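The complex appears here without one of its protein chains, the remainder shown in place.
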Amino acid sequence: MRKDTDFFILVFSVGLFVCTNIFLMASGKLPISFNGFGIVLGAGLTLAIYSFLYKDNPAFKIAENLYVGVSLGYTIIIVWFNFLKPDLYDPLIVPFFSEAAKTPQYTLLVPSLLGIFMLLRFSRNLAWLSRWTFAFVVGLGAGISIPRVISAFILEQIKPSLRPAFTGGETILSSIDTLLILLGVTSVLIYFIFSLEHKGTIGKVSKVGIWFLMISFGASFGYTVMARVSLLIGRVQFLLKDWLGILQ
Amino acid sequence: MNFLKRTIPLIIAFTMGVLMTLQYYIPHKLSQDLLEVVTRWDRIIAGFAVFIGAYSLFHLHWTRIKRKVEGWGYSVFVYFGAIITLIFGLINGGKFFWNDKQEGTMFDWLYYYIQVPAGATIFSILAFFIASAAYRTFRARTRESTVLLIAAVIVMLGRVPVGNYISLYIPAIADWIMAVPNLAAKRGILLGVSLGAVATSIKIIFGIERSYLGGGE
Partner (left out) sequence: MERFLRIDRRIIFAIIAGAVIISLILQFELPIPGSKPVLAVYKKIESIPENSHVMIAFDYDPSSKEELQPMAVAFLHHCFSRNLKVIAMTHYPGAPGLVEQALNAVAGQYGKEYGEDYAFLGYKPGGASLIINMGENLYTAFPKDFYGNDTIALPILQGIGSLRDIDYLFDLAAGTTIETWIVYGKEKYRFEFGAGCTAVMGPDMYPFLQSNQLNGLLAGLKGAAEYEALINKKAFAVSGMRSQSVIHAIIILFVLFGNIIYFMSRRTRHA
């Protein structure tokens, strides 16, 4: 009985979708062109994915897997045209076959080799070579980040937290805010020190830290709701405007 | 063999780490040239990493198809989507992939009418689930969760035009929440995470943190 109902809903939905598109194209609201069919495909995929809200179903899974495949294909092609071709193929390979080109940039052999070593992690015997690449990447990452993180994220962030609460010209409220920020930063940092037992004064200060954290999590929750709703609005705008032509 | 598999990687990480840390404090032409060369190399290596991701995904779905696990038929659509996109990308509007990328080809069409609508829609589904979760589970059970709830409600109201209609204080309080307590907490987290990142980097350079070597000998 349940299966019959689901089958009926599927047939009805597909039928309605087809009829709507025939109407839209016949009435000239959607152009009969590549772009017109593209919009139909986009609307179909959008609705197929939303069908998940009713229950998990084949239309949703097909749309989801097709999306994964197309994104994968797109990424590979973009990587070719934007990275492999201009950064390796053109400066390193082309000069061997074309007299007009400049001499090959042999230094590029080093990162290419390291890149190939990384791909060897799928080989049984040579997987250890990928460690050289990871060591290079991780070592470089550690080296460039130490001074920059200290400067940009630690010193630059401590500076405004320690600014004078009153230098003249501020309102009392803004001076209180400055002190509150200092209190918040300190108490949150103390809350995160787990090597100290949270008892006595430390315990009290870390409690204040929790209150600051809770307010900020509340703010983050509010903003997360905002973000998800915005995405939904965008998709409904696409359906109502680009596909159905209801919105101007 | 242990030397090649273990010692050399540790030497590479140490050398690169120390060299690049010192480089920051040496504003000499040579030092800047070194920085330019190694970062260029690093981003080329990062390009190869894309293929590791691609291989893993292809491999995962190939295994599902080969072993005929439940729902393996859907994995065929991953291959179908990837292969047609790759074919049209390589054909490049008739100019083929060894020439520069052409505009307005079938490859772009697949992007605009499959990847864009599907990608945007998948993430928008969360709007429904977050609404449902707000109704069913967002409760003022403790004092802390009450504070969280009140902050969330004020920010949600204060950040949309309707908040202005209810009271001009709502957007003002929302602004204050963002610019004072929220800022302080986020800065505390940022400082904590940054100190942790610097500590981890130092551990990597001196070979104390070796998880990047993976398991094995």
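Worth pointing out:
For reference, chains read A and B in written order, and residue numbers begin at 1 within each chain.
To be clear about the criterion, a residue touches a chain if its C-beta (ideal position, glycine included) is under 8 Å from a C-beta of that chain, and two chains touch if they have at least 3 such contacts.
None of the values given here were measured: they were computed from a predicted structure.
Although one chain is not drawn, the whole complex shows that of A:Tyr74, A:Phe117 or A:Trp243 it is A:Tyr74 that touches it.
The residue touching the chain not shown here, chosen from A:Asn65, A:Ser145, A:Ser187 or A:Ser206, is A:Ser145.
Of the candidate positions B:Leu4, B:Val162 or B:Ala199, contact with the unshown chain belongs to B:Val162. Where subunit A meets the chain that is not shown, the touching residues are 53-54, 71, 74-75, 78-79, 81-83, 85-87, 90-91, 140-141, 144-145, 148-149, 151-153, 156-157, 159-160, 181, 216, 219-220, 223-227, 229-237, 240, 246-247. Of the residues in subunit B, those that touch the hidden partner chain are 32, 35-36, 38-40, 42-44, 46-47, 49-50, 99-101, 103, 108, 111-112, 115-120, 122-124, 127-128, 130-132, 134-136, 138-140, 149, 152-153, 156-157, 159-162, 164-165, 175, 178-179, 182-183, 186-187, 190.
To be clear about the criterion, only the chains that are shown with their structure count from here on.
Centre to centre, using the average C-alpha position, subunit A and subunit B are separated by 5 Å. Every residue of subunit B that touches subunit A in the complex is listed here, in rising order: 4-6, 8-10, 12-21, 23-25, 37-42, 44-52, 54-55, 57-58, 71, 74-75, 77-86, 89-90, 97-98, 100-101, 107, 109-128, 130, 134, 144-145, 147-156, 159-160, 176-192, 194-195, 197-198, 200-202, 204-205, 212-214, 216.
For subunit A in complex with subunit B, the touching residues are 34, 37-39, 41-43, 45-46, 49-50, 52-53, 58, 61-77, 79-81, 83-85, 87-89, 107-108, 110-112, 114-116, 118-119, 121-122, 127-128, 131-150, 153-154, 157-158, 161, 177, 180-189, 191-192, 209-226, 228-229, 231-232, 234-235, 238.
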